[in-house]
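Partial complex: the chains shown occupy the same locations as in the complete assembly.
Think of it as A and B in the order they're written, each chain with its own count starting at 1.
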């Protein structure tokens, strides 16, 4: 049934943190009760309600009622596989962002934000986020965040989320550089597996970054009454960052592809090298062994002058060795002329 | 001839189920007769006529006459290879969706829907669909479906169809994960065939999902009088789902491609490994065998001092073994220095 809010039973229980602030006021209520929320929506103040943990559908429904959320929005909050998006509703804007955290790899956490005229409502999946510096700025009145409305706060949160992608991506950049050096030095099978993992992870990051760009662009372009001009200028900066992120992701993906080619060609060069060694050794010694085998045949020279008279020649043995040396020399000359030996080194 | 309705003779015969409902009324007529349909179209009620089985062109033509369908639409109903689409006509909207069912793999079934002011007409190919929960909600008056018009019912059906793709896709996601693990552990030829099947199936799903997105978008955007604002908000949610589906399909396809690369490079690494073993063994023993063959030649030492005098040396045999050991040792040193032996293990 559409619009049904069903919590994942394994999700942590919600904790509500409410922050009310204005240019000169700041009030923080950790572990807030739902009943108190309505009272906190002040005239000239901004209320930021941050709900962490989505394990209780009832709590989410009640908060939704207080701030006038649509039932489909409530469903989106608990279905934590939403793509980043910005949707306008009558009395608020609904923004979904996906947050990466340094210690969780490419796994992203959904952050649902509802920006109204005087409030910002955020829902996070788990404890732990990248908003601590913003909370500090609110507490100590640093920067412009207390002067401006919930739209600027939304910008600050989105900016923090986007900035969180940079260190993750840098990690992959370094991994690719390392792989590059290793592949060029010596291609190994396990590099390929690491490369595959890097490519899959970059694909995941791209899935998160692409719609983030559209989301930010939607906020800038949609002329919503809940996003003011000042915040819009700052969001334009955010937009530049998402473009840059995408640019980096795509570049890394292309380098990975080129690296795969380098790996495969390196492998094929090594196979050629191995086969060359085998071929040189085998083609030189197989004819020699054959000659030796011929002289090892047991035909009885006593019954016929045709039966291996060379075994009794005065210079039979030196002559046989000379033949072998000639064959070996001829083959070596042939290999050298084809560039399979020695000559190769002189080239570069 | 365009607009001709020719049924597939193997298709099952049509069964008509009519449901008439309003906020407070509910009437269901299983195995309904065509003659009764016209009478059921009530003033303030919504009529949902569900035709299952397309084996009788006459029945489809008569129903089409009752609800004013164009002859091209009738043709589209029985030609069950239509792409999902939404087309507006004067007195109804024609929607084609493609339904997947859990037990039929990637094979899709065409569902043709005609949404009028007070009716919804659906045609399915075969018995068995994913609409049972919606019928239950209608029967028991759960949710908003009885309060709203045929447009909301259409949304509910489309939503059910789209939701049906998720478990199918999850199945492929798991198949890819399994393949990934297997390929990284040990590449085998039959994995390649499974991968090919997965890729082809994903291609089929993509062919169904892409136009579904356009279809839903068409319904949202086309300002049709038969799709109300409330249903449009819900369809926006549907649209998000189709985007998400496409996103998943494309991601799976890219992972499959990367997996193919991983497979091929793994194969090439194994070939290198195999050839290395052969080359090491062969290049060590072939020269040794040659030396042994030389000493196995039957030149007669009695006719000439030049004929293999070493066979009669006091330390002839130990000396020959020493030469062999020296050759083997030299080659082993060469292989180790090139990193073909032992050294390889120390790396990772």
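One rule holds for everything that comes next: a residue touches a chain if its C-beta (ideal position, glycine included) is under 8 Å from a C-beta of that chain, and two chains touch if they have at least 3 such contacts.
Not measured: the values here are computed from a predicted model.
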item: Homomeric assembly size (copies in this file), of which only 2 appear in place; value: 5
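One rule holds for everything that comes next: only the chains that are shown with their structure count from here on.
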item: Angular offset of chain A relative to chain B [C-alpha, multiple of 5 degrees]; value: 70
item: Chain centre separation in whole Å, for chain B relative to chain A (CA means); value: 24
item: Residues of chain B defined as touching chain A within the complex; value: 133, 137, 142-143, 155-156, 159, 180, 184, 233-234, 236-237, 240, 243-244, 247, 251, 254-255, 258-259, 261-262, 264-266, 268-272, 275-276, 278-279, 282-283, 286-287, 289-290, 293-294, 296-300, 303-304, 306-308, 339-340, 344, 347-348
item: Interface residues, chain A side, partner chain B - complex; value: 1-3, 70, 72, 75-76, 81-83, 85, 87, 186, 188-190, 192-193, 196, 199-200, 203-204, 207, 260, 263-264, 267-268, 270-271, 274-275, 277-278, 281-282, 285-286, 288-289, 292-293, 295-298, 301, 308, 311-318, 320-321
